[in-house]
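Excluded from the complex is one protein chain; the other protein chains are retained at their positions.
Presenting chain A:
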Amino acid sequence: KPAFTDQAVQALLYKMTGIDLHKVFRPVKKELKPPQYKLMTEAQLQEATRKAIEEAKEKLAMPPVLDERKPIDDVLAEDKFLEGTETAKYVFTDLTYSTPHRERFIVVREPNGVLRKATWEERDRMIQIFFPKEGRRVIPPVLFKDEHLGNVFQQDRHEDLLNMCIAQFEPDSPDYIRVHHRTYDDIDKHAKYDLLRSTRHFGGMVWYLVNRKRTDGLLIDMINRDLLDDATSLITLYHMLHPECQSAKEAKEGKLQGVDLIKVFVKTESQREGYIQLALQAYEEAMATSTAS
């Protein structure tokens, strides 16, 4: 079964993300400087655009999608006679600079005498206390609780929320996965796909939707914006991940391309057939009128 990190999957997701230079390099809040103007020839302008595209590629590198981490409960020692001596637990962290954070020893001595390995939340907190990382807080902000996510979604700030989430949590922590899934669900419900279109979160969102077979809204959005290539790559990805579905078999037999692929997919797999047929008709009429005129 293809994974998120396969070359073919990554290529498809990268193509669908698109590169809108005006959105990637949009003005970020920085300290105030007067604008700089440069005088360039045509060749120099093309050179500058090429370099900008390469920098944009680095900015659009997709954050990893991992399974949820399994909780740690490993007891190293049990000393029952220590019960009652202490009132609070001791958390010991190994501060050796050269060990990677995943392999660091963090143990907890409970008041009842049990010496156990620390849970993932305790580990993250201790590592942030002793080896602080920029943009990460010791106690996760209240923003990431479910009650407050609704406010963020109403303000259309999904991208900022996801950037903050990447800075705060590890990719395999349950909080990271929960916030991301909640964001993707909200975007799917209100069809706000364009918010993430030229950002590094688009690939993750497409992966989530394709795995749960909820691609209809995204397909309609792409056809409405005349992005037929993206629609075909979305359906190719769907077939790669679900090879046993009927449209995949038909596509492989007939080796269909472009609009025919979309039509076969719509007939067999989608729930909102009517909407997609309408969108396709509108697109074809627009193509016909533009080629005629």
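Structural remarks
As a convention for this text, a contact is a pair of C-beta atoms (placed from the backbone, for glycine too) under 8 Å apart; a residue touches a chain by one contact, two chains touch by 3 or more; residues count from 1.
The rule we apply is simple: contacts and distances are computed from a predicted model.
Entry comment: the absent subunit's protein name, as recorded by UniProt, is "Small ribosomal subunit protein bS16m", drawn from "Latexin", "Myotubularin-related protein 12", "Ribosome production factor 2 homolog" or "Small ribosomal subunit protein bS16m". The residue from A:19, A:52, A:115 or A:245 that touches the chain not shown here is A:115. Only one of A:72, A:95 or A:191 touches the absent chain when the whole complex is considered: A:95.
Contact with the undisplayed chain is limited, among A:45, A:76 or A:167, to A:76.
On the side of chain A, touch with the chain left out of the figure occurs at residues 76-77, 79, 81-85, 87-98, 105, 107-109, 115, 122, 125-126, 129-130, 139.
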